[in-house]
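First comes the structure, then the notes that go with it.
Omission of a single protein chain aside, the complex is shown with its protein chains in their original locations.
Chain nomenclature is as follows: A, B and C, assigned in order of appearance, with residue numbering initiated at 1 for each chain independently.
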Amino acid sequence: MNLLKVSNLSVAFHTRDGKTQAVDNVSFAVAHGETLGIVGESGSGKSVSCYALMGLIHSPPGLIEKGTALFDGIDLLSASEKTMRQIRGKRISIIFQDPMTSLNPYLTIGDQIIEPLLLHDKISRNLAKQKALTLLEEVGISNAAVRFEQYPHEFSGGMRQRVVIAMALITEPELLIADEPTTALDVTIQAQILALIKKLQQQRNIAVIFISHDLDVIRYMADRTLVMEQGLIVEQGHSKTVFESPQHPYTQKLLASIPQKAKASLYQFRPKQADALLSLSNVSVSFKSRESRFQAVNNVSLKLARGEILGLVGESGCGKTTLSQSIVKLVDIDCGEIRLGEQSLHQLNPSKLKLARKHVQMIFQDPYASLNPRMTVFNTLAEPLKIHRLIDKKGMRDKVLSLMADVGLDPSWANKYPHEFSGGQRQRIAIARALAVEPQLIIADEPVSALDVTIQAQILELLLVLCQQRQLTMIFISHDLAVVRYIADRTAVMSEGQIVEINNTETLYQQPTHRYTKKLLSAKLSSLSAEH
Amino acid sequence: MLNKNFNLFFVISLLLISGCELGPSNIESATASQTLHLGNGTEPKDLDPHTVTGVPEHNIISALFEGLVSVDPITLAPKPAVAESWVISNDRKRYTFTLRDNAHWSNGDPVTANDFVWSWQRMLSPALASEYAYQLFTVKNAKGFNHGEFEDFRHVGVKAINPKTLVVDLENPTPYFLSLLAHYSTFAVHPPTILAFGEREEAGTLWTRPGNLVGNGPFILDSWRLNYIIRVIKNPHYWDHSKVRLNKILFYPIDSALTEERMFRTGVLHATSSTPLDKIATYLKNDPDKISIDPYLGTYYYRLNVTEKPLNDIRVRRALSMSIDRQAITDSITKGGQIPAFTFTPPNTQGYFADNNSIIYDVASARKLLSQAGFPNGEGFPEIELTYNTSDGHRRIAVAIQQMWKLALNIDVRLSNQDWKVYLSRVQSLDYSIARAAWIGDYPDPNTFLDMFVTDGGNNQTGWSNKQYDHLIDLAAAEANPIIRYQHFQKAEKLLMDESPIIPIYTYTRVLLKHPQLQGWEPNILDIHPYKYVYLEDPVIGSEQ
Amino acid sequence: MIRFFLSRLLQAIPVIFIVITATFFLIRSAPGGPFDADKVVSQEVIERLNERYNLDAPLHQQYFDYLHHLVRGDFGPSFRYTNRSVTEMIAAGLPITFELAIYAIMIALIVGIAAGMLAAVKPNSAQDYIPMSLAMTGICMPSFLLGPLLVLVFGIWLQWLPVSGWGYSPGDKVLPAITLGSTYAAYIARLTRGGMLEVLNQDYIRTAKAKGLSTFNIIVKHALRGGLAPVVAFLGPAIAGLLAGSFVVETIFQIPGLGRFYVQAAFNRDYTMIMGTTILLSCLIVFLNMVSDLLAVWLNPRLTLNAKN
Partner (left out) sequence: MATDSLQNDHDLIFQQGRSPWQDAWYRLKQNKLSIISLNFLILMVVIALITPWLAPYGYETQDLALGASGPSIQHWLGTDIHGRDLMTRLMYGGRISLLVGFAATAVSLVVGVLWGTIAGYVGGLTDTIMMRIVDILYALPFMIFIILLMVVFGRSLLLLFLAIGLMEWLTMARIVRTQVMTVRNQEFVSAAIVTGLSHWQVISHHIIPNIIGPVIVYITLTIPSVMLLEAFLSFLGLGIQPPQSSWGVLISGGVETMEEYPWLLIFPGLTLSATLFALNFLGDGLRDALDPRAISDR
């Protein structure tokens, strides 16, 4: 007997630019205690179809055009708001993607957890608190009584997601919708959270709809899997079948986009001469808050040869971003030296620094935040050229257009604004901006983490091609081990501000020596699912 | 948490709105309780008769104190007050007052001649720095004492022969001397009270607070809320208390004439201290029984700085004066029955009329004069500035005159309004070309006006000086015969208007809103309304035909 | 917390000191003295009065004397109201102005937040346009216009409410509070709308809805606190401005508050009174900025008290 049966669901968005069919005639069902995985890239309609079930689509612009969603005999799509309020949070709960934004920063964790309980079960606050504390312990939050009174910002990302899970489960719902619950988390945390959801689901026999763009995660979690593309279900079946013998070309493409073990030998680094382009010796960076000093980067030394790609991995907070920012002098170092070629970067006067900046460029993690929303692509790309007076006015247009072509952007888009582009295209703009001044060194800080797998594959390919063509040196920062393994010649592992291990990529992945590296590698999902 | 706050908001807003049922207004309940509500301009600086100077202070002090002499509310003739009678010597320089036996302070102490000697010494003492000390300079040697030329007060012409007899010697025969004694600066204060809160010559002590203040007027100070209300109640120790019909008077300091008018209209006040210009016509039309327009001993005029070009030329000054259509100003702007003024002293100041032929409204002659002065049709006339202190009324008049000069003489005058204190310092240091001014007589006598323009007179402030004029004023001061005295004044005033260091514009009227309940409030040119004659009575409806 | 207070206190000292010094010399350089009057006061009298009020001493001496008295809590006597001390006058006027300001701020908050919320819940609808147009009208309508207008309608035509006074007859506090509050209500409405629109787009609002909360509960429990952040930032300077700006309302309604003293003191060159009210105002500004910061932290637990700001 199915708990939820969705038939012929269609959702469209009406905007100024016309109608977008977000979900097109989708039908699926979930049984008690079953986990249904929905996989697809951003914009494929996987989230929208679930939000439609919960009545969370804003109308306008959204419109549920047709379909039924029978949940225990109630059609969720036509039920009254009052009925829906009794179902939402009580019988169907949802875990949202980003635990950073889905918790109200103004309320304590405790208040937020017991809120659905007070609302639906009408029990006393004390009783609710007891229940919440038990559940918090259960989802792995120690010292729950203290944590209960704390605010979201006092929790780490993983802890917050545990809170969100507790909040979703406290009313003992029959159906749990988990929308990318681990995407924003570090690998080691991700593994824990997934295990937790799985455990709780099995204990309570809850039906789960698990949405993710990460194929490994779905493979690990779902009993049955549903692949969506552009609002349509292109393939569905038992997870094993779908992953092992994908029928639809799109499914096949998705699976193929998962990074290979290593890049093609064409792109492999072959040291010509031993000159180090960048060398760091004993670099330390610390941040002072009033009470304490936080040592973000602790005595790091490394050398980078011309043309080499160095992967830098580590979990969030390990200091990899701070290290990269110190190289471009966005943060000042406490001690040590950073040399670019012959110059010591931290002793340059402003005009020399400006010159040096031309040689070192950076690509940021979030391609939305790193582009000025009020500048067109053209202006964004022209600005570095103007600043460094690389080209006169007449040549500007051709130069910008050729840059765009280089990174695979249609030159006719030059007058568009960042928000008019998709994430992958934005990252291409950011790459083009970095390339505009023809730098020698590029620091790429998680350049593909926010992107879908297929896009990710394209961007990685692009970076490799560009490095090859232009003899670029690159530091590639990521928390994604597979991506680093694919792109980097050498890999450094950072933990707590220090480089704990550095070696040729393949050597490091196959024979990790440091304890931390081993832990990191073992948290990889592929290894988890292998055990499973 | 937030819900709680919302409840709080709700309760408080209810409280705010809950008073919507208006009770009976002040006026409606006033007749029964004989409580008078008066608008009183600004907050009084103090209530010490010897240190204050303003009208609002005067209005309250005259309820709390009484001098040797008071004035008749209609004729302004001196009437016995603390002094029940007096004798004037033949040379009119010695006054012998007999104080009445039943004159008491509000604590029951008798009022004695010594109290007056003590008080006058206080008022004249250099240390107190009374701004009105000159009111007693007619008393022999008082000026010298005040200027610190000697310290022994016995040289000053005031003596207590016995507790009830006071003798005053004057420098000159001063016909208006008795009027001066009705002015609060010459009142007596209660010595033990003063001494209880400080030295005799100390100003600003706490003796003027409710509960402390001991006076001898028809009322005693009951409460004083700063900038809000001052309340006085009937004084049972007042010698004439059986005549006093009011039980209470409340004085409201109100800065804005518009606010005052609204308070009057809604029955908060019986009378206002001022009237918004634009309301005068409305009241005259709709509520003529609620507005009173009375003659007033004051002149609105412009000072001309005769020390600088082009106003050092008499012809220019006369041209300016003669080209102002005063009638249009009083008819269309001030609208309160003001009288166009062509002389400085208001007509019929205690029977004095100035010769008013010198200046007339005559544009043709004015243009001729200006042309003779070298500015035919205003050509070459420098742009001069007309300074006035910030006020809507002054601005309106200045705007009209500016335009009159432009049309009549084709000269440009720039208007410049100034903050009151800046205006004062500008005028006093002759840092102006034309400045608006007003003079309200201290006592009903031409001297209070004409005395101003003697050479280097403190209030002259035009730079004008004329030996003959000074001489005429001196002659008048020494003259005992009232007819000859007025002739001296007339000659002097003719001289003043011929040379025109000032441009009189209109003679004031006292325009105030007055409720028909208010009785015994008689019009007079000094705007003095002794409260002992005032009472409240509902007008009989339908008695008028 | 203690650190925050200490640091703020440390910053307040130079601020207030500079205000005192600048004001002291500014007012003495303005033309016209406290004792100038319509009828000329003789030079002797002026000299003696100057002597009495220590105005004959060299300027720097006056300044140090003033500071000397000030540190002992003595604001000196008023130069105009000769039997009053500045302390006494402030004590008489401040509570009234304060009460008026509290009512006005409460009206502004209730009306402004309600209107802003209404508008934000359904942006670009009649429910948005009507309250926002009213807010715009409120901004256009200064208190010197609104006050007399309200008096005319409610005091004179309808005769529902008294036209003057403060605590003298029932209901006489209503019109002044509304007059003073309305402009601020208009500002707060606009700020609330902006803040709420921002917050209502946040993910956690969606979370709240997924929990089954009603729209009203979502707004009150989840959105309001975040949406009010701009309002809180505005409140500190606004309340200070409100106290200084109460002059107009106090004059229109004959209220014996501090606002009238503050403005009249400048016109009267009542030096000590100007100093007293200015010092009070600067303390208030410093204090309200601090409260505004504290409130922001209380509303938003992510912020910590930073000594610098």
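Quick notes
In this section, contacts are C-beta pairs under 8 Å (C-beta built on N, C-alpha and C of every residue); 3 or more make two chains touch, one makes a residue touch a chain.
Quick caveat: nothing in here was measured; it's all calculated off a predicted structure.
Taking every chain of the complex into account, the chain not shown here touches A, B, C. Within the set C:I18, C:L59, C:I130 or C:L158, the residue that contacts the chain not displayed is C:I18. When the missing chain is restored to the complex, the residue among C:Q61, C:T137 or C:Q159 that touches it is C:T137. Of the listed positions A:D366, A:E438, A:E461 or A:E496, the one in contact with the omitted chain in the full complex is A:D366. Among the residues B:A398, B:I434 or B:A476, only B:A398 touches the chain that is left out of the figure. Checked against the full complex, the one of C:Q62, C:T97, C:Q254 or C:T278 touching the unshown chain is C:T278.
The chain not shown here touches chain B at positions 258, 276, 278-279, 281-282, 325, 328-329, 331-333, 390, 392, 395-396, 398-400, 402-403, 406, 414-419, 422. By the touch rule set out above, chain A reaches the unshown chain at residues 15-17, 325, 328, 330, 350, 354, 357-358, 360-362, 364-366, 369-376, 378-379, 382-384, 387-388, 393, 396-397, 400, 414-415, 417, 419-420, 430, 433, 437.
As for the chain not pictured, it touches chain C at residues 11, 14-16, 18-19, 22-23, 26-27, 29-31, 133, 136-137, 139-140, 142, 144-145, 148-149, 152, 187, 190, 194, 233, 237, 240, 262-263, 266-267, 274, 277-278, 281-282, 285-286, 289, 308-309.
One rule holds for everything that comes next: only the chains that are shown with their structure count from here on.
For the pair chain A and chain B, the distance between C-alpha centroids works out to 85 Å.
Chain A and chain C have Cα centroids separated by 48 Å.
Chain geometry summary: the mean Cα position of chain B and that of chain C are 37 Å apart. The multi-chain contact residues of chain C, meaning those touching 2 or more other chains, are 221, 225. In chain A, there is no position where the chain touches two or more neighbouring chains simultaneously. Those residues of chain C lying in contact with chain B across their complex are 30-33, 36-42, 44-45, 48-49, 52, 77, 80-84, 89, 92-93, 103, 106-107, 109-110, 148, 151, 155-156, 159-166, 168-174, 177, 220-221, 224-225, 251-254, 256-257, 260-261, 264, 267-269.
Residues 3, 202-204, 206-214, 221-222, 225-226, 299-302, 307 of chain C touch chain A in their complex.
Residue ranges of chain B in contact with chain C, taken from their complex: 2-3, 9, 12-13, 16-23, 43, 45-48, 51, 53, 126-127, 129-131, 133-134, 146-148, 203-206, 208-209, 225-229, 252, 254-256, 258-259, 262-263, 265-266, 268, 419-426, 428, 458-459, 461.
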